[in-house]
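Everything below concerns the one structure shown next.
Here the complex is missing a single protein chain, while all its other protein chains stay put.
The letters A, B and C name the chains in turn, as written, and every chain counts its residues from 1.
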C-alpha cells in the first residue's frame, strides 16, 4: 500500500494546465487571506490551539515540498535545512519538530522569508506540474491531498486570525465592517421538526472524487426513526437559554462541562460581550451588535449539549445527520462559505421554506454526539500520511457540514471534522434532534 | 418521574427477610474485604483515582443513609452532621463536599468511627426493612440500587487496595500467597477466531431484574459480519508485543497514547517488574512470577489498541461484544469473580473447547472501541440519582464483562462499565476482533 | 576534615551512663508525642511541608542507624534493606529516596513495624554506648548531633500533628482541653520600646557545648542604634491590623506576599476561624476562642512584614535580635517550651516588668528580616553531613528564639532556624523593631 492510499477514491484525471490553475488558485487564496494582516499579527500564538498565520503559510508549503517536490522532483534540494524542524506539524515519521506550544515564540524566519519560501516552492511546483514526473502514479492523488490540506489551513487561518485579533482590548477589525453589518435581524419563527425514517442506510464516501480516509469505508448503519430541526439554533434561541440561567444550573451539563463552566467562568459563547447597550460579538469586522436571527456559533460541545438538554431535545448522531442530509439534498451554494468573505454565519431568510432542511452545508460546523472513531473497514495508510487522521481517533467529537470559513469546494455531506468537546474558536454551532 | 426511575426495570418483589439477608450479606462482604488491612492502609490516596478504603466504607454507608433512611425513616437524624460533606462523592444536588484529590488527607474520622457509622446505619436499616415503610413504592428499587452501588465499591476496594499496597517498595501482600501461585503456566495455544453473523440485532437490558439506566433503552443495532477471538489475550501474547518493540514504535499508537508512553515511560502493563530472574507482577499476594497463560491485565485502552494494531486486528465495539456474548451464552460461573478471592484473572485450561467463546464474564474487563455515550432513548433520572451515570457520558470508553474483582451477582451481558483511556489500575484486558 | 566537623564546638565529655540516659530520654520523648495518635494519623501528608508522624519516627531512627551504628558497630546489618530508600530525607550522598511529596502515599511499613525498628535500633545503640567503640573520636559528636536532630523532629511532630488534625472538619483534639483554656485573657498594655546601643558586636556561637554549623564562625558585626519591643505582638494587636483592612491593602505588602494573599485568600493567620460568636483558633485541644493576650502565631513572613509596615515599624535583623537578646539575658525557663505540653504560646502576665525584654526564648519563632545565608567563615562539612544545613542557605529567612514546640534544652540565643517566607504551619510570630 502506498502513501496515496489516504485517498481511497480515484482522483479525476485532469489536464496538466487545469491542475496548475487549480494549484495556483488555492495557493493564492491562502495569501489573500493573510494580506490584511500586519507582520505583527502573523507571529503570535495566544493559546495552544491557535497557530501563527506565518506558521500556516509555511507549513502548507512544507507539505508540498515534502510530499511532492522531494518525492517527484529528481535532485530537489530543500529550500532551507531547518524548515522541516520548524514547519512539520505532527508527523513523527518525519522527525522532531518545534513543540506545538512554542510556535508563537519564533519571530524568525521573517514573514518575507516565508513568502519567499512560498514563491520558491510554487515555482518548483509549476515546473514539476509541467514535467513528465507529474504523470507518476501517485502524483495526482498527492497533489489533491496537498490542496485539500491547504484548504483546511485556510479555514484555520480564518479562525486563528479572529482569535489573535480578539485578544487585544482594542478589538481591531480584520476588515472594515460593511454598513449593513450593524443591523440586527428580527428573530426567526420557531424551528420546525422534520421527520426522517429509520432503517438501514448506507453512509460514508463512495464517489469517484476526493475524500479523506476517515470517510471510508462506506457501510451500512441502522437508525431508528428520528426528527431533525429544519434550521440551526439562532442567537435568539441561545439567548433564551442564557437568560433562563442555563450556565448556572448543573443539571443540564455533562460533568466535565460543568467543571469548565465554573473554572473558566463561561456565561455565554466565546466572543460575546455584554455592554449596557446589549450583547455584542467580536467579529472579523470588530465588535458588532448580536444578530438575533443568525446561527449561534463559537460554542463548545458542552454548551451545545447543555442547550439541547435544556430545550428538551438532543444533538444528532453523525449517522442521523448524514442520513437526513442525503435525504434533503441541500443545495451547497445556499450556505455561507469562505468565498463569501463574510466570515460569519448568516441568518436564514424569514420566508425560508419550513419543510426544507436549511443550512446543512456552510455557516457553522454542527456538533454531533458521535465520537470520532474509525468507520468499519477503516485502514490507516502506511508511511507519514497514515498519521494524517487515524491517530486522532479518540476523545474527539464529529462535526458535520462545514462553516462560513470552509472553502465551498472543500466540503461534502460525508466530511467528518473533529474537535475536542471544549473547543470554541472554530465556527461551531447547534442543530437539534429528537 | 421519580428518582427511582434510575431503575428502569421493576425489581423483583421480595419478602422482607430475604431483603434483609441480602442487605446484610452485601454489607458484610465489604467489611470482609477490609479485614486484612491495617488502619494505616485505609487512609492513603496515592493517586486521585484511588480512594482510601475508609472512604469507601463510609461513602457506601452515606448512600443508604441519604437515599433510604433520610427518605423513608420518619424523623431520622443523621449520624454526624459533617459526614455528608466528607462522604458525598460527586452529587452536586446534595451540596458541597471534600475535593476528590483531598480524600487521602483526612485521618479522621478514625477507622473505628467509620465502623461505628456502618453499625449504626445497618441497625437503622434493619429496623426500616422490618417496618411498614419498606413497602413504599420506591423503597425496593432504591434498596437494590444501594446494594448494587456497594458492590461497585467492592470492586474498587479490591483494585484500590492493590494500588495502595503497591506503592511501597516492601511489596506487602494483602493475603498470603498460596503455594501454587508461584507456578507459571505454559502458554496457551493460539487463539481461534469465531465468526459472528452481522445484521440487525437487539441489545440493551430488557429483563425484569435490576439494571443501571445506562443499559437502556434496549434497541436495534446493525453490525456487519465479524470475528471475535475465543479467549482473552494472555501475558505470553502481550510479552511478544513488548519484545517486538511495541512500546517504542509510534506507528501502533493513537497520538495521545504515544505521548503518554513517552511521558510516563510505559514499557509494560502496570505492576509488571523486570528482574534478572524474569518478569514479575505485583499482586494481592505480593510479587509473583508472571503467569504466561493468564490473561494480560492492567493495560490502558491505548495499550490494548496498540497491541491490536500490532497483531493485525482491532478491538470490538460494544455492540459486537454484546451480540457475540448473547450468541455464545457464557456460563457466568465459568469465569473468575470476586467471590473466588483469587484477586487475579486465571488461565484458561489448556483443553478448553476452541469452538466456544471463553472468559466473557469475569477475569478482566474487556476494552471496547466504543465511546461511553447514551443509548438511543436514554433518559437521565430527575434528582440526585440523575447524576449517577448520565453526566459521565463523554470521553470514556465502554468495557464489558466484569473482572475477577466483580461480585458474580453484579455482572450482566448488558453491563456497561466505563473508564478513561489512560486508566490501568482496574483489572482491564484485551480481546481481539476483526 | 571529618564529618563531625558539623559540630564545631567540642561536646562535653560525659560518662557513658549519662549519655545513655540522655539518649533514652530523647528517644522516649518522641514516642510520648506520638502516643495520643491513632495509626491513621501517622500516615497522611496533607501538604508537602508536613511529613507523616510515622515517617518522623522512622527517619530519626534511620539517622542513628546510618551515622552511628553503621559507622561504629562492626558488622552492623541494617534492620531492613529498603528503609534507607524510605527514610532518607534529603542526603544525596546517601542515594536515592522516596519523593518528599510521596511520603503520605506509603501505608507500609506499618506503625508497629516502625516501632519495632525503633526498638531494634535503641537496643543496638544501648550496646554500642556501653562498648569500647563509644570512645572513638567522633562518636560523642555524632551522638549529640543525632539527639539534636531528633529534637528538631520533635518540634516538627508537634506542628505536623496539628496540621494533620486540622484538615478534618471534625476539628479533633490531640489532647483534651484543660478547663482554663476556654478563658480569654484581657489584652495586654501596649508594648514598650527598649533601646539597644549600636556599634560593633560579636555574634555567633563560641561556647564549649553543642551548636549547629550554621551558628559559626562567631564574628563581629556592626549595627546602628535601634529599639526593640519588650514583648511579642499579641492576637489583640494583630486583630487590629485585620480590622483595619490590612489584608486588603497592597501597600503594606511585599509583591510576592500580595499575590499570595489574593491567590490563597488569606484574611487571618492560619488556623483562625471566624464564627458568629467571634474568632476561634484550631489548637492541639480542638477549636478554642482566641486568647487576646497570647502572642499571635502561625503567620508567614509576609504577614509579619505587612503588620510591621502597618504599625509604622519593621522586623529586626537577626544581628539586632541576637545583640539585644545577649544584652537582656533572658531566663530561658521563662518562656513556653515543648516540655510544658501546652502546645500554644502563652500570654505574658499583665504585671510583667516593662523594662525587661520578654518572650525571647520559647513561645514563638520570631521572623527576622535576614536572609538565611552563611556566616563569614562558614564551612560546609565534608560528606553527607555537609548537606545538613549548608545547601539550604538561599531564599529562606532566619527565625530566632524557639517556640512552644521546641525542647527547652535544644534552644540557644545563637540558634538560627530558617523557613521560606510563605510558611505558616510552624509556631511563628512577630516582634517589632525600629
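As a working rule, contacts are C-beta pairs under 8 Å (C-beta built on N, C-alpha and C of every residue); 3 or more make two chains touch, one makes a residue touch a chain.
Treat the numbers as computed from the prediction; the structure is a model and nothing was measured.
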| task | Just list which of the chains on display the missing one touches. | result | A, C
| Which of C:77, C:92 or C:178 contacts the chain that the document leaves out | C:92
| request: Would you indicate which residue among C:256, C:339 or C:353 is in contact with the undisplayed chain? | output: C:256
| note | Missing-chain contacts on subunit A, rising order, are 38-46, 54, 82, 85-86, 102, 104-111, 164-165, 167-170, 172
| request: Tell me where the left-out chain touches subunit C, residue by residue. | output: 90, 92-93, 200, 219-222, 224, 250-251, 253-258, 301, 369-371, 373-374, 376, 386-387, 391-395, 421
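We adopt the following convention: only the chains that are shown with their structure count from here on.
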| said: So with touch defined the way it is at the top, what topology do the chains form here? Options are line, ring, star, complete, other. | reply: line
| field | Best-connected chain pair, where connection means C-beta pairs in contact | value | B-C
| message | From the mean C-alpha coordinate of subunit B to that of subunit C, what's the distance rounded to whole Å? | response | 47
| What is the distance in Å between the mean C-alpha positions of subunit A and subunit B? | 39
| request: Round to the nearest whole Å and give the separation of the Cα centres of subunit A and subunit C. | output: 60
| Multi-partner residues of subunit B (each touching 2 or more other chains) | none
